[in-house]
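Removed from the display is one protein chain of the complex; every other protein chain stays in position.
Chain lettering (A and B) follows the sequence in which the chains are written, and residue indices restart at 1 in each chain.
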Amino acid sequence: MLMQILDYVGVAVFAVSGCIAASRKGLDITALIFFGVLTGIGGGTLRDLILGVPVFWVVSSSYLAVCLAISVIVWFTADSIEKLGKPLRWADAIGIAAYSVMGAGKAVQLGHSPLVAVLMGISTATFGGVLRDMVANEPSAIIKQEIYVSAAAVGASFYVTLYMVGVDPWFAAGIAGAFALGARGGAILYGWSLPGYGAPKTIVRWHGKKPHDSDKPDDDTTRS
Amino acid sequence: MLMQILDYVGVAVFAVSGCIAASRKGLDITALIFFGVLTGIGGGTLRDLILGVPVFWVVSSSYLAVCLAISVIVWFTADSIEKLGKPLRWADAIGIAAYSVMGAGKAVQLGHSPLVAVLMGISTATFGGVLRDMVANEPSAIIKQEIYVSAAAVGASFYVTLYMVGVDPWFAAGIAGAFALGARGGAILYGWSLPGYGAPKTIVRWHGKKPHDSDKPDDDTTRS
Partner (left out) sequence: MLMQILDYVGVAVFAVSGCIAASRKGLDITALIFFGVLTGIGGGTLRDLILGVPVFWVVSSSYLAVCLAISVIVWFTADSIEKLGKPLRWADAIGIAAYSVMGAGKAVQLGHSPLVAVLMGISTATFGGVLRDMVANEPSAIIKQEIYVSAAAVGASFYVTLYMVGVDPWFAAGIAGAFALGARGGAILYGWSLPGYGAPKTIVRWHGKKPHDSDKPDDDTTRS
């Protein structure tokens, strides 16, 4: 039940982020739906393939209906949504919070080790967005010097730890999700980042880009 | 039988498109074969993984033999093929027509819902080309303002609808494939496109690119 709610939340908000990305590219309605579906179900599809269980949206096509409905709504409202400020980033952030908990939760329920569960949480949380960015030909948030993978890691490892010590799953999910969302939200609002690998020589060799070039917290245009 | 013919056609023409992309990059024969195989079997591999059935080319390696043969032929003839005009695009278009029908058909035969079947058709039809473009480091056709995903959607949904109402599968495949090919062909020949999401503010924020920048119907160089 908890897992299913998180699944629907994750699918819905990732679908929003995919549709926003497509609307920014000026794509047509079919391509926008495609991006919504791809981003919405991408992470969960990878999770199910790796865990060797039936893919969730093949079992229940209501997930696809959710993506379709979201796509149509965003098609008519993307302009207004943009005015809320950084909608792609925030949808992505909620998705990371929901999916890091859910990916890890599904893996521990299947009896996998904590390490596998944490990695499943991180992969599930980040893969939809990575897919969206790769197909949209934009650099992924993963390679910006911001808290991104770290937020997913926080959500997944908090949930697994709390679950292991016997905390009620709903409570554990609430705590873990809140911390993940808080960590990513701090990056969006205040540009929070962890210290990056800063060997000067190396960085200069890397096309001469400074590591913090793209770390503009108020930039919600390209990848958001 | 019908499914198998469509499978071989899809594999063959997608292999051609992959090899043409590789020849344009001036790659060597091994890399050209790799691109041919990757593009040829990419879509069907994704379809089989998601549907949870054995991957088609692992079951019957004759598909790989087809890709190999095509690669060798293209290696010696790519120059002449180029003179036919937009070979990458046209091979891709025939592949989309064949695979959108076949991906949807395989899913309905396995008893999946129409929505799942249509999505499988679209994914199968577009994934090989997306993979080819991502590995070749070229922007995918999906993010150009042209009829591309829409053509796959037409093929998949026509086939599923006709199949559902009891039309003979061969006839349904012919109709659906022809409409898909026609839609994509119109985009290649006449630059057909559906209206894109056109919020001016948004588009200006998107790197200042206008949505129709890359919509040049006579451009068959980069992604085609």
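Going forward, a residue touches a chain if its C-beta (ideal position, glycine included) is under 8 Å from a C-beta of that chain, and two chains touch if they have at least 3 such contacts.
As the structure is a computational prediction, the values presented were derived from the model and not from experiment.
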Among the options B:A22, B:I70, B:V160 or B:A180, the absent chain makes contact with B:A22
Which of A:S60, A:S140 or A:T161 contacts the chain that the document leaves out:
A:S140
If the hidden chain were put back, which of B:Q4, B:T30 or B:Q109 would touch it?
B:T30
Among A:L2, A:L51, A:V72 or A:A178, which residue is in contact with the omitted chain in the full complex?
A:L51
Even though one chain is not shown, chain B touches it at residues 22-34, 37, 45, 49, 54-55, 57-58, 61, 64-65, 68, 75, 78-79, 82, 134-137, 221-222
List the chain A residues touching the unshown chain?
49-52, 112-113, 115-116, 119, 122, 126, 130, 134, 139-140, 142-143, 145, 147-150, 153, 193-199, 201-203, 205-207, 211-212
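Here is the rule we use: only the chains that are shown with their structure count from here on.
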Chain-centre distance (mean CA atoms) for chain A and chain B, in whole Å, is 28
